[in-house]
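What follows is a single structure, written as structure tokens, with notes after it.
A single protein chain has been removed from this complex, and every other one stays in its place.
As written, the chains take the letters A, B and C, and residue 1 is the first residue of each chain.
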Amino acid sequence: MNDANVSSPTIPVVSLHEVSKVYDGQHALNGVSLDVQRGEFLTILGPSGCGKTTILRLIAGFEKVTSGRVYIDGQDVSGLPPERRNVNTVFQSYALFPHMNVFENVAFGLRMKKRTEAEIVSSVGKALRLVQLDGFEKRMVGNLSGGQQQRVAIARAIVNRPLVLLLDEPLSALDYRLRKRMQLDLKHLQRKLGITFVLVTHDQEEAFSMSDRVVVMNDGHIEQIGTPAGIYEEPRNLYVARFVGEINILNAEVVEQSEGSARVRAQGLDVTMRTRCAFAPGDKVHVLLRPEDLRVETLKDLAEDPELGDSFAGGRSMVGTVEETIYKGATYDVAVRLDNGSQVMATEFFNEDDETVYFRAGDRVAVSWVEGWEVVLPHEE
Amino acid sequence: MNDANVSSPTIPVVSLHEVSKVYDGQHALNGVSLDVQRGEFLTILGPSGCGKTTILRLIAGFEKVTSGRVYIDGQDVSGLPPERRNVNTVFQSYALFPHMNVFENVAFGLRMKKRTEAEIVSSVGKALRLVQLDGFEKRMVGNLSGGQQQRVAIARAIVNRPLVLLLDEPLSALDYRLRKRMQLDLKHLQRKLGITFVLVTHDQEEAFSMSDRVVVMNDGHIEQIGTPAGIYEEPRNLYVARFVGEINILNAEVVEQSEGSARVRAQGLDVTMRTRCAFAPGDKVHVLLRPEDLRVETLKDLAEDPELGDSFAGGRSMVGTVEETIYKGATYDVAVRLDNGSQVMATEFFNEDDETVYFRAGDRVAVSWVEGWEVVLPHEE
Amino acid sequence: MRSDGFFKTAVIVGTIAWMALFAFVPNVLVFLASFGSASPENFIEPGFSLHNYARLMDRSHLEIMLSSLELSGLVTLVCLLTAYPFAAILARARQPWRSYMLVLVVIPFWTNSLVRTYAMTAMLNTSGIINSVLLGLGIVKEPLAMMYTPGAVVLGLAYTLLPFMILPLYTALERLDRRYVEASRDLGATPIKTFWRVVVPLTMPGIVSGCMLVFLPGIGMFYVSDVLGGAKAMLLGNFIRDQFLTTRDWPLGAAASVTLTALMGVMLVLYWKSSSRLNAGSQA
Partner (left out) sequence: MRSDGFFKTAVIVGTIAWMALFAFVPNVLVFLASFGSASPENFIEPGFSLHNYARLMDRSHLEIMLSSLELSGLVTLVCLLTAYPFAAILARARQPWRSYMLVLVVIPFWTNSLVRTYAMTAMLNTSGIINSVLLGLGIVKEPLAMMYTPGAVVLGLAYTLLPFMILPLYTALERLDRRYVEASRDLGATPIKTFWRVVVPLTMPGIVSGCMLVFLPGIGMFYVSDVLGGAKAMLLGNFIRDQFLTTRDWPLGAAASVTLTALMGVMLVLYWKSSSRLNAGSQA
């Protein structure tokens, strides 16, 4: 067994090559390739059953690949059992040993490595201080709260100084408030330790606020890999666009294509849009607009204020009726039924002059958007 | 047993009077009084263990009050078992009968009421259509997905046309995406049926986007009752303010108090703030600022742009250094360490001219806020 | 790694083969013996004839079998009716009461069952405790003859076998999620309707395994029948024992045993069939 702590910084710390996994004749993973860089915080995002946990289990060694290769620190680990891989896991249900106290749980990995008692006491103490649980050594794990158990699970893993820490939806069992706090704590812990974190979640907010890179999965394969901003702003297809946030999808047709942009007819509008794809005139496309990029004004205001009216006259404005407004605290959503029957959702911020929700159900409004913030994708069905 | 569907519209549909509940000598609820209005969507919001589920169980009749009274439709139900109360529950774990198919699960309540077979078939059909599960009648519940089971549980409850529908964290077991969709679906269902909904959750976003009124609970008592906007914008104390969203809390001292406002010294600033509380000069107070109400500009920009500089010169600007930025998709958070050592978090929106995150760790910035959007509360410890 | 996997497979296959051998060979021997015939020197003469089974169809043998099944069925019923409420209370009790009551269930199991059977005679005797109490209270004038009656055998068997009924019922009831009961009440079912429509169907596996754990040994516990039932061979167990011990007609005893096993298998299959039909077609 090589000492994986001494290793080249240039090769990926974890690498999956064309990995497939079949359970009962069903593909849980289908030809997945992925490189995890040293020291990064990578999040695998997807709905339940998309195969994201399977990736973690293959890296940890709990499952064997059906085909393909898994490398940790450049070494093919396909044949290695979990105890011989220099990675540790924080389980979704924590899996703390119920017959041991907090100290013994955290010390377990060190005892397996036959460290001296003095070393163990000092390392466990440090790990528990890192997760702010010093003084809890003798408590039985069954008597701890969910958040405390979660932190014991993290301490139990990091005390071994693994090359990679694998986290399987570690926050899903926590309360909303505690989850938000732990997101920041985990991110800071990762920076402090410099250990590579690979986290699995179905919560897009969690993925965005913690990760350096996000892997969006669907049905056993990877849809897109990129930075949070890259994925949110330039989704590669409708699935990714829908999964990482609310989105409005308009059906449209390409009228004319030129370098880097296309003239598109959507909802009766004729607009030139920036796009990286190549289309032919007549191609069906989707125009994607995030709710927070939409601007909504009442027809009444537009008529009364010529300057405002001008800014809406650029050809990018659609007319409809407000169906409902949904209060969100910092923002509110406006659901608008366009006159052609389709529904769009716009997120509005409270403005300085008027703290109350401005739109009421039934208001006639025009909907426009910031030029260049739309995404044009080929038609999918 | 009175027919509760024919009832006066003026009295609260559910009413709790000074209700306490003691388990093993511990107060789960401590003198809680609450009126639920006919037809409203009321959400009880709080962390786990705050007693919110106990309220639901007392209304449903699964528990008996230790002291106090519970009224349903004006009638004291303290002695009535669950089967004689005209309310139905959607359980957190759904609790669908595993030995029955979907039809039999939904029909259970009607069979107990000895409805005719023809009536049952028609009512169950209608209920399943409402939750978009027609055609699933003969499926065993164990073979359904989480979201489908959830909808069967709702159908099983609403088919009985209860006076009140009680929902115990009905969405907590669902994926992030599915949960968001079900929030809207539930809200629309409630409007369509006109049944009073009482929902329990620990998720503030869920509470805000669905409810007419929100009850914030803590440790067995009610902290505040109000509309989502009322609670978010005018929290009664620090607990509520912290629970319903991110918030920055500055310690300050009252310098001078006048009608409806106070001159307050905070972080070296001297500002006049709107407040409804009465303070004496020298009183310690908290100034609460929501991250989205904060404005952040670099000192460099302020120096270069006199107009911008002027708007920050109103006495409400604090200087500090950017620690980190956290990408959230539609927005990003900026963590600023003020020069006096305290940390504030500001939420920034991407602006039209510059799509990238503007602030970098280490930037020197000034932080200001929209006048009048602060909340001043008495000092708590 | 290859050798590791091979070793694992070898252990698994070996263990299962050993269990199969252990479980099956004696049963196969009994099965084969039932087709042989008795011989003075070797006890069994191998062969293939249905002669022994034909002999079982004798009127006298059939009577023993039927009365034995009836008696054991009665024992099972007594155990089920006694054990169900107790198991239900047990499953709902709080600690430490639950532990105390579980010990209460285990205690009868601790004392040698033969000894307890004799203790029963001290209670049921004409000069025993029950008669003393009844006579003392003036409820009866003459001591009741309870010993050597089928009732005494049923009581003795039920007493000995009760823990086997309680434990699976307790497990089933303890695993039963309280929310199902609450959901049923919430939907308007009274406690009694909830019991029949929700609790009983959901604890059926416990009921069936409890009944099997009582019914089968109930047929075989010859010594209880010996002590409390007197000279009459009331149970099939006594009959089979006699064939092996007294009459030395091993093939006939084997045939009786095989018939009994087959009967149980048929009953179990019928239960499975009916329960799966119930599940699949409850709405059709």
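Everything that follows uses one rule, which is that contacts are C-beta pairs under 8 Å (C-beta built on N, C-alpha and C of every residue); 3 or more make two chains touch, one makes a residue touch a chain.
The structure displayed is predicted, hence computed values, not measured ones.
Engineer: Which residue among A:71, A:103 or A:232 touches the omitted chain?
Structural biologist: With A:71, A:103 or A:232 as choices, the missing chain is touched by A:103.
Engineer: Out of C:188, C:201 or C:220, which is the one that touches the chain we can't see?
Structural biologist: C:220
Engineer: What does the interface between chain A and the hidden chain look like in terms of residue numbers?
Structural biologist: The missing chain touches chain A at positions 60-62, 81-83, 87-89, 91, 93, 95-101, 103-104, 108-109, 112-113, 137-138, 140, 156, 160.
Engineer: Touching residues of chain C against the unshown chain: what are they?
Structural biologist: The list for chain C reads 11-12, 15-16, 18-20, 22-27, 29-30, 33, 42, 44, 82, 85-86, 89, 101, 104-116, 118-120, 122-123, 127, 129, 159, 162, 171, 212, 216, 219-220, 222, 237, 240-241, 244, 250, 253-254, 257, 260-261, 264-265.
Convention: only the chains that are shown with their structure count from here on.
Engineer: With centres defined as the mean of C-alpha atoms, identify the chain lying farthest from chain A.
Structural biologist: Result for the farthest chain: C.
Engineer: If you count the C-beta pairs in contact for each pair of chains, which pair comes out on top?
Structural biologist: A-B
Engineer: Using CA atom averages as chain centres, what separation in Å is found between chain B and chain C?
Structural biologist: Computed value for the inter-centroid distance: 56 Å.
Engineer: Can you compute the centre-to-centre distance for chain A and chain B, using the mean CA position of each chain? Integer Å is fine.
Structural biologist: Averaging C-alpha atoms per chain gives centres 24 Å apart.
Engineer: Which residue numbers or ranges of chain C touch two or more of the other chains?
Structural biologist: As it turns out, chain C has no residue touching two or more other chains.
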